[in-house]
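Missing here is one protein chain; the remaining ones are kept as they sit in the complex.
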Amino acid sequence: MPKHIVSGLKYLESVELRKRGLSQKEISSQIGVDRSTISHYLNGRNISMDSIELAKTILELSPKDFILITKVLFGDYKEIRQIVTIFNMNHYDPQINDGCIGCGLCVDLCEMKAINLDSLKAKINPRYCCGCLMCVENCPTKSIEILEVKNG
Amino acid sequence: MVNVKEIEGKDFNIKRSAEEDRILSFKDHVCIGCGLCEATCPVEAIALDEVAPIERKYTETYFSGHEKIAQNYALFKNDNEVKAKLCIDESKCVLCGMCSGVCPAGALDLTIGGVSIKENEAYPTLIASAEIDEDKCLFCKKCEAACPRASITIDRTLPNRADLVTGEIEVCEDDCIYCGACAELCPAEAIVVDKTTGEESIVIDKEKCVYCLVCKKACPVNAIKAVCRSCSYGEYDLDPAKAAITGNAIIDKETCIKCGWCEGVCPADAATVKQAFKGTLEIDEEKCGTCGACIDVCPCNVLSFPKSSGPGDRGTHLVKEEDYCIHCGACAKACPNGALTVTRTDIDYTPTSSKSWIAAFEALKN
Partner (left out) sequence: MELKVDQDKCLGCGVCVIACPVNASISPENAGGHGSKTTETIMMVENGFIKLFSVDKCDKCGTCQMFCPTEAIWLE
């Protein structure tokens, strides 16, 4: 099952990148799927509709659930980052206040590896923040706030 | 993210594994029971045990002159029940390292990827130090004796006695009757006389002899010829290098509490100590119950009941040597009557950009 769901997600990624004008070769190297499979995806061959439907549902999940599932499916944070950036799921403005004690728990928890410590204060890269709020929930000093950015 | 705790006797480590492992380690024999870690922890994961009864089981008390108490103390000392002074709940601890930052004794240390936060410039550290300048040190060992934590080791090499004296000595064995009086009188034990019939002998060790001439004066048959030339062997003839006392003065940085006793007793100003806290220690004698718990917990030998001039040998007037007090507050915590008040007015620490850490260090002032 997981392999099919992954292929559903890869299909959706290919379609999206194609909309942006990337060539099959470019799509292939970006999402790590061989070119001929990309060609099948874009021509609607050898892909199960169930997989696609399931993949679409996954993209619509709440950020927390999305992260949990994609972590199980992919394991690798780079893959998760890719989906998040391709589908613009990173519309968040993370704020860290002076209560931050630099414990690094958020750094270790973040599945997107969006957080790092700079001079004892956490810094969240908005490019990769997907709003799952795991860091917020676990921060011992409640120093993190993740605001949603409405795309004008 | 699960923290793993490893316990070894009274010491423990808490570890969070990630790209860079964070390890918080605690060494019980270094801990002074001040409780500053407990007060600072942002997630209330730390619990300090009642340190007075623990210390009273394992340390000498001021009552040790009293025989019955000394016997009881011996009973307690054999107790194998191991009790650590500190407990940290690993399910709450986030390994921020604040406890290790404020610990005046260095009993707690946080390492990130194997490097202590004390070496990491981003983290503030208390500024306290104790150094002995070996160029000024006379290796008299007064600091070693005064150190309340047995943190100082002085190794010294004394000059050879033979290089500091000069003279001549000879026994005329034809005249010697091997009575052994010279050997018994020799203050340097430099003469050995063997009286075995048929194998009599006398040997004078010139490495030990100091040319005091006592043997010559005592010899009943004037068999010893000796002359001392040390007095004319003045400073012009003696090579100063031969008279030098050399050595090493080593402070165990792990247990040194930077109290300043070494600096206080050093006759050569070779020891320099800087304390991290400035403050005051007040004693309210009316509240003091003379139990002595404060004396047992104090890591710096600041408090005592000096012997009274009256009958009995237990004083009841609590006295402090505040110069050597590091203002840790362990005594105030141990006192059951609240007779001691410790106030910290100044905390010296390295700069940091973290506002929460600055707040934590400033909160040590009370």
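Letters A and B mark the chains in the order given here, with residues in each chain numbered from 1 onward.
What we mean here is this: contacts are C-beta pairs under 8 Å (C-beta built on N, C-alpha and C of every residue); 3 or more make two chains touch, one makes a residue touch a chain.
On a predicted model such as this, the values are computed, not experimentally measured, just so you know.
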{"item": "Touching partners, among the displayed chains, of the absent chain", "value": "B"}
{"item": "Hidden-chain contact residue, picked from the options B:I169, B:A293, B:C325 or B:I347", "value": "B:A293"}
{"item": "Which of B:E50, B:D133, B:D163 or B:E200 contacts the chain that the document leaves out", "value": "B:E50"}
{"item": "Contact with the hidden chain (one of B:A334, B:I347 or B:A360)", "value": "B:A334"}
{"item": "Interface residues of subunit B (partner: the chain not displayed)", "value": "49-50, 52-53, 56-57, 61, 63, 68-69, 72-73, 75-76, 287-293, 334-337"}
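Convention: only the chains that are shown with their structure count from here on.
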{"item": "Euclidean distance of C-alpha centroids - subunit A vs subunit B, Å", "value": "58"}
{"item": "Residue ranges of subunit B in contact with subunit A within the complex", "value": "1, 16, 18-19, 22, 42-43, 94-98, 112, 122-123, 352-357, 360"}
{"item": "Contact footprint of subunit B on subunit A as seen in their complex", "value": "98-105, 107-109, 119-121, 138, 140-141, 143"}
